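One structure, as structure tokens, below. Some questions next.
With one protein chain held back, the other chains of the complex are shown just where they sit.
Entry: chain A
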Amino acid sequence: MLLLQNARIAAENSPVLVESDVLIVEGIIQQIGTSLAIPEGARVIDARGRVLLPGMFDAHVHFRAPGFENKETITTGSEAAINGGITGVVMMPNTRPALDSATAIATVLDNARHRARIPVYTSGCVTKNREGKELAEIEGMHRLGVIMLTDDGDTTADPAVLLRAMQYATEFGMFFASHCEVPELAGPRALNEGVMSYRLGIKGSPACAEEIIIDRDIRLARAAGAHVHIQHVSSKMGMETIRWWKSRGDVKVTAEVAPHHLLFTDEHIGDYDTNYKMNPPLRTQADCDALLEGLKEGVFDLIATDHAPHTPFEKAQDFISAPNGITGLDTALVSLYHFFVEPRKFGWDVVVKRYSAEPRRLMGLPVAAIEVGQEANCVLFDTEAETTFTKEFMKSKSQNTPFINQTLQGRVDLVILGSEILLERE
């Protein structure tokens, strides 16, 4: 039994925090109210002033296993999630071997059950080995619970292949998550084409490379009657393309935005800082502003980090040689508070809706809410405390984040899932 006293409870439909006591018995929220009686034997936590959120859910993470366990494992990745107040994740299938068959999916899910303290879901490939040629074992993966198909890391380049996959998989109730980029336009470099790419002397990837595939994949989904989810949108026009399609209402389209695309521009790369190298690349302030508008407006259904760990050795190479991606699970919630909620750019309701409720809905899962009768799935967040993202703080195996050694306002104090306290910070 656990009694949280005077917590300020956040919910997805109102920016107003409601101060209440919350009583958790055997992993279920049994009572919510003011001045609840303390049951005998209950542990009491004084949560006054702190915010109680439903556990976050990240629908876009790279846990690198199997194949790249030097970067991350299911254990370290899921611990990084817990560290950041995240109680569920969806893995991307760009492992080695790629998750393109029932066998590969079964192995990963089995690992996840044994090695993670939170539910870890996985997506499956659209095509074998993400090569964009032959279809992956779609029904076999679906049988094991996979509903998201993606060749993430790359666009499924051939539209005919993707259209066929959509026609085939939609019948099983599966949906498609698209990494949007015309490969020929984007080239191998994760850098926005513009003033910065010119200054750095590296061929950039123009925003239109993203815009074109966003539009293409939504059109393909419309033609196939499929649901397409647009991953990590980085450009203003990309956001506007999705907005336009959503306003038509004749195709099922959802979309996500990553914290780093809201926060950073290509200027942050400065003197070739590889902690700002990711794909799709950071673009301009106008793009950041538009993405924030898109999030507030609901063009983006969800926030997802694209948590992409790489070893210090890999990231310490020169900008061209270093791999794409930054970690996000340890830092996401605190950074959302520090940069958006605290300066009142949006409220806690946006965080709860976009980083907890909607990603679970996307995955067809029950939404975690702090309501009587629900399983306890919550995070106690201290807005008065700070977090310094040292190497020691981070639970991810890799520390390739722009927030390394930075101190931000806000701290995840407690993470509760069912009858277990997954994290408790003094």
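The working rule: contacts are C-beta pairs under 8 Å (C-beta built on N, C-alpha and C of every residue); 3 or more make two chains touch, one makes a residue touch a chain; residues count from 1.
Just so it is clear, contacts and distances are computed from a predicted model.
Colleague: For the chain not present in this complex, what protein name does its UniProt entry give, out of "Nucleoside ABC transporter membrane protein", "Osmoprotectant transport system permease protein", "Aspartate carbamoyltransferase" or "Extracellular solute-binding protein"?
Modeller: "Aspartate carbamoyltransferase"
Colleague: If the hidden chain were put back, which of A:Q167, A:T311 or A:S419 would touch it?
Modeller: Counting the whole complex, the residue in contact with the absent chain is A:T311.
Colleague: Among A:P66, A:G140 or A:G187, which one touches the chain that has been omitted from the display?
Modeller: Selected residue, touching the omitted chain: A:G187.
Colleague: Determine which one of A:N70, A:T103 or A:N129 touches the chain that has been left out.
Modeller: Once the missing chain is taken into account, the touching residue is A:N70.
Colleague: From the listed residues A:I105, A:V126, A:A165 or A:L200, report the one that touches the chain absent from this view.
Modeller: A:L200
Colleague: Among A:D271, A:E384 or A:E426, which residue is in touch with the absent chain?
Modeller: Of the candidates A:D271, A:E384 or A:E426, A:D271 is in touch with the missing chain.
Colleague: Touching residues of chain A against the unshown chain: what are they?
Modeller: 69-70, 184, 187, 193-195, 197-203, 271-272, 311-313, 316-321, 397-398
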